[in-house]
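Right, subunit A next:
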Amino acid sequence: MLTLVYKDLYQLRRTMLAYAGSGLGLAIFFSTYFEVGALGFFIFAVYGLTLRSAYYEDKYNALVFLRTLPIKAESIVIAKYATTGIILVSAWFFTLAVTTFFRLTGAPLPPDLLSFYVGATVAITVIVSIFLVMFFRWGYNLAVTYIRFVFFGFFLIPFFVMRLQKSLWLQNLVVGFKEIASLTIFPYLLALATVGVFLLSMLFSLRVYTTRGVN
Partner candidate 1 sequence: MNKPILRLENVSKAYPGFALRDVSFELLPGYIMGLIGPNGAGKSTTIKLIMNLFPLDAGKITVFGLDHWEDEIRIKQQIGYVGEDQQFYGEMTVGWTVDFVSRFYANWDWDYCRELLHRFGLQRGIKVNHLSKGMEVKLALTLALSHRPRLLLLDEPTSGLDPVVRKELLEELLEVVQDEARSILISSHITDDLEKIADYITLINEGSIVLSQTKDYLMDTWKRIIIKDRQMVDRLKPWLTFLEPGSGGRVGYTSNFLELKRVFAPELEAGQIVRENIDLTDLMSAVVKGRVNNVDAGL
Partner candidate 2 sequence: MFITISENNPVPLYRQIVEQVTRQIILGELRAGDPLPSIRQLAKELTTSVITTKRAYQELERAGYIYTRPGKGSFVAPLSPEKIESFKREVVREHLQQAVKAANKVGLEKRVIRELLEEVMEGDTE
């Protein structure tokens, strides 16, 4: 299973470098404005890397190849999730590190921004979890269609809404968030829920991939 994870990461090495480089570049260019943009960057990086990893499997029908080797179908699924987990965590830390670094000159991260980070992490984890289930159940094409729809559709909407309503909507959201987020156990619940969704989707994928067969 680890071999598969190494393989995934090795295949993604150039893409990861590209994202890291552009992330750094954006941060330098936009400096303190980067904070909000960093969110977008984080989400986009995870989206891009997960997609690319799945793409490599699909392009060469490599999952079939893997199934001809003495590898359990379960291992293939778990490895993919492990890779995605690593992508999530490293992207998260990278973005945080870059933002913090640029903020060393200024004040610590405001709670609003932090809650946005949290929100974004949860959102992208859920989106990617569903993507993986779809990938294992219906294949790459359908999964990609879904994630593109969600991504551009979903994230575009608030921008338009914001444009129309100025910052009212955003402020309401922030207020709402703050209220829930003020509960002390909230961060732990959220973390648990996020991890829970991730793992649940892995169980789904396991079930679906081991009974379906490859074509």
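One rule holds for everything that comes next: contacts are C-beta pairs under 8 Å (C-beta built on N, C-alpha and C of every residue); 3 or more make two chains touch, one makes a residue touch a chain; residues count from 1.
Selection rule: all candidates are chains of the complex that A comes from, given by their letters.
All of these numbers come straight from a predicted model, not from anything done at the bench.
Every option in 1 or 2 comes from this complex, but the candidate touching subunit A is 1. Residues 3, 7, 11, 56, 59-62, 64-65, 67-72, 211, 213-215 of subunit A are the ones touching candidate 1 in the complex.
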